[in-house]
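Missing here: one protein chain of the complex. Every other protein chain is in place.
Each chain gets a letter, A, B and C, in the order it is written, and its residues are counted from 1.
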Amino acid sequence: MRAIRVGIIGAGRIGRLHAENLVRRIPGAEAVAVADVVEEAARGLAEGLGIPNAFGEPSPILGDPSIDAVLICSSTDTHARFIEQAAQAGKHIFCEKPIALDLEEIDRALAAVERAGVILQVGFNRRFDPSFAEARRLVQSGAIGKPHVLRITSRDPAPPPIDYIKVSGGIFLDMTIHDFDMARFLMGEEVVEVFASGTVLVDPKIGEVGDVDTAVVTLRFSSGALGVIDNSRRATYGYDQRVEVFGERGMVRVENPKPHQAVLSSEDGDYSPPLLHFFVERYAESYVRELTDFLSCVREGKQPPVTGRDGKIPVVMGYAAKRSLEEGRPVKLSEIDPSLG
Amino acid sequence: MRAIRVGIIGAGRIGRLHAENLVRRIPGAEAVAVADVVEEAARGLAEGLGIPNAFGEPSPILGDPSIDAVLICSSTDTHARFIEQAAQAGKHIFCEKPIALDLEEIDRALAAVERAGVILQVGFNRRFDPSFAEARRLVQSGAIGKPHVLRITSRDPAPPPIDYIKVSGGIFLDMTIHDFDMARFLMGEEVVEVFASGTVLVDPKIGEVGDVDTAVVTLRFSSGALGVIDNSRRATYGYDQRVEVFGERGMVRVENPKPHQAVLSSEDGDYSPPLLHFFVERYAESYVRELTDFLSCVREGKQPPVTGRDGKIPVVMGYAAKRSLEEGRPVKLSEIDPSLG
Amino acid sequence: MRAIRVGIIGAGRIGRLHAENLVRRIPGAEAVAVADVVEEAARGLAEGLGIPNAFGEPSPILGDPSIDAVLICSSTDTHARFIEQAAQAGKHIFCEKPIALDLEEIDRALAAVERAGVILQVGFNRRFDPSFAEARRLVQSGAIGKPHVLRITSRDPAPPPIDYIKVSGGIFLDMTIHDFDMARFLMGEEVVEVFASGTVLVDPKIGEVGDVDTAVVTLRFSSGALGVIDNSRRATYGYDQRVEVFGERGMVRVENPKPHQAVLSSEDGDYSPPLLHFFVERYAESYVRELTDFLSCVREGKQPPVTGRDGKIPVVMGYAAKRSLEEGRPVKLSEIDPSLG
Partner (left out) sequence: MRAIRVGIIGAGRIGRLHAENLVRRIPGAEAVAVADVVEEAARGLAEGLGIPNAFGEPSPILGDPSIDAVLICSSTDTHARFIEQAAQAGKHIFCEKPIALDLEEIDRALAAVERAGVILQVGFNRRFDPSFAEARRLVQSGAIGKPHVLRITSRDPAPPPIDYIKVSGGIFLDMTIHDFDMARFLMGEEVVEVFASGTVLVDPKIGEVGDVDTAVVTLRFSSGALGVIDNSRRATYGYDQRVEVFGERGMVRVENPKPHQAVLSSEDGDYSPPLLHFFVERYAESYVRELTDFLSCVREGKQPPVTGRDGKIPVVMGYAAKRSLEEGRPVKLSEIDPSLG
């Protein structure tokens, strides 16, 4: 079996994470090139992992006919453009979320992918977490009957820098977007309406740049089922990521894993450790699995487990939540994108 | 110490529960009379517990100068009237929730109580559950800092009969009302606005009588904190009652207790038993504690732990949720009762 | 149905506990008299609970033909004698553990019971704990197949006074005796050999009076299955009572219940409360159930769930453990009582 030859575009934190997994953890693929606007970063990553080529721009990767697939890990504003170029170059594409913050750009990128007939998988890695995947499997298996209520709690350990928040598109497009994807993934159906509440309780600076840091979003699914997501930019006890699907015959819950199983009992009670710090630790396994799945889709010409449409809808949901918060009323997804009627 | 002499008005399920606790579990009080419109019921209860007097109406109790306090456990539509009469008779009053479904009636009853200077405690028993009381204590102690997000899950094991639902005032006034009280109790502050989503997923008959059986209610507190309550009329795995308060320095959670601690492990995994069936089992301890507290307030002339105002506000919240569901928009409590501005 | 008329012999801590349960929690029985060598104690208990008669010795109870059954809750050295007398008087007998510390006395008492044809139930209350009863039920149901290994952890929150320890018969006859009973109860078979290790780590005074405060006892059952009990006189985190039966198809475990379900999460980790303090709290339910069962055996003339033989064998096991510790070798039960061959 020939190894799939992969180029990596973007050598930042997430690019490095994927590159390391590709080189160290995933058999059957070969990382052959890295590109980053900061050429030094590309070179550093390539050297550290023994990847033969490093470039200051993606074009040598896109122009190399021996390369089968690219991982787009560059900044969000470049994703759609690189997807279009990679599709035109006939490369299969793994792209980090979100595809873009502009819906027209997303549509153009998805159209390019469709024309080219290449595979596009969007980086909603949480679907590949063993616990969430098992929750989805149980729901799909009918173990809880028809789903009635979805609950997602998703809290970061600490807010990102204000400069990042400014360009992030706001909490719903930056943070809740993962939960919007999780909601569709777990329930196996579409959301038709959202109602968002938000407030600034963690850091007033976040409010000053026009965002909120604490939010509760209510979802209405097409079947009539309800959902609720709560987010915070800061949980002192670690990265809090829980889901629950309640249905006519039961419930599936996923609680947080712990860094270790030691518990101390004393006259003050029982103590166990805080949660894993953040996504790199919590979702380590999910990153390996999503890339493994992408590569097996490339190899077998299969439909990817997270499609371009799966990449787009959470962005629509993010805009609906944003409008809901601004206007203080529930907002239908079809108000944002009439094609989602 | 002279025993407090207590009359019980209403010999249905909850009247019987209080009577048994009074006779068997709570020292320092004496049940001296029971009244019920079904005189047989009053007599049966009195005989079973060795209570000396039984009547077909409350007036002999209210007219007996040796009686210090009454427990109003009759049907909801009689609560306000009996409160007024008992207050005029100078009796201290423990009244089951809700005081009434009509806000004017509530106001009249509370005014009568105030004029008479008697103690009125409303039966929001969940406050006296050892786990929820500890959660409140931890929040008040500052252990989690300023509260940011409240989550309450409250699901019954099975819906009540349709005939009951018809006259119940709807899910928000019948079921969520307990969660509205819990929200105020745990957060220690008032709710200013609610947004309610509801749906009929458990039993279409519930929809036919104009109610919903599955609901998610978002709360906005005066401090800006957010809350969310999810309700269902039917959880197959038992009576599901969980709360969580998340704040700037941590989180307090209360999970469900289990009927026993035995766990079976086999090649299929680990099995533990379903939850306690319903409120009689789950909240057994809370009923003893609420009555004990009421009696100690009577004895010491103290402010009761659940006041008349605490009895009224959840009714206002219920109407706000109802209007929110009907009109598809967030509703301020001040729209229902302008005095709550 | 006529109420069973019960006399209580012994008005100390455990006598009071049974008397309260009898009066307040158990229908179908009537406490008609209390006796205690300290007549004041008998009178105090009787008055507090509305029991009509109080005596300074048991003979008026034993001589009262209207009394059906007695609860023997006096000091251990009087148990066997009162059993014989009560049996001769034709009373059914509930007797606290141990029947006696002298095996011949036990045999005489059991013979008297047999001659009289009365019911004797011994107070191994832990069998009636809902969790342990469920564990036994699961083992008996075949859920774990043939049992292979039993583990019992049984640790008290604090040692009793030294004066008590001196006359207690030592840790194996005072404390482990409950675990010996639990071992037979859970496994449904007899122990043939024990090996005991013991040490003084909690309080040197315990060593000075010839006892140990920390012990590990290995059991060999007739089927070849193995068991292990570990005991300590002092667990700072509360009364630690856990059991586990491991077998060919799985395992049943019972963990400790908690006083409440509130958990606090902070940057230091998760905190939950210490265990219930001691047996009165931990086994509250079991005391109600054992007496209820005894009374239903009396009513229906059934074999009691804890027989005289069940009362004797743990004493034999206690002596075997004692000899094992003294002689540093495994000891067969048949060495202590040749009839157990």
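To be clear about the criterion, a contact is a pair of C-beta atoms (placed from the backbone, for glycine too) under 8 Å apart; a residue touches a chain by one contact, two chains touch by 3 or more.
This is a predicted model, so every value here is computed, not measured.
Note on the undisplayed chain: of the listed residues C:Val122, C:Ala225, C:Val263 or C:Leu276, the one touching it is C:Ala225. Shown as candidates are C:Ala3, C:Val23, C:Leu49 or C:Val216; the residue that touches the absent chain is C:Val216.
Shown as candidates are B:Asn53, B:Thr78 or B:Ser266; the residue that touches the absent chain is B:Ser266.
Across the interface with the omitted chain, chain C contributes residues 146, 148-149, 151, 153, 155, 195, 197-202, 214-216, 218, 220, 224-228, 230, 232, 234-237, 240, 246, 248-251, 328-330. Within chain A, the residues in touch with the undisplayed chain are 24-25, 130-132, 134-135, 138, 143-144, 249-257, 259-267, 273.
Within the entire complex, the positions of chain B that touch the omitted partner chain are 236-237, 265-274.
By definition in this document, only the chains that are shown with their structure count from here on.
When every chain is reduced to the mean of its C-alpha atoms, the one closest to the centre of the whole protein set is B.
If you lay the C-alpha trace of chain A over that of chain B, the rotation comes to 180 degrees, to the nearest 5.
Chain centres here are Cα means. That of chain B falls 40 Å from that of chain C. Counting only residues that touch two or more partner chains, chain B has 249-251.
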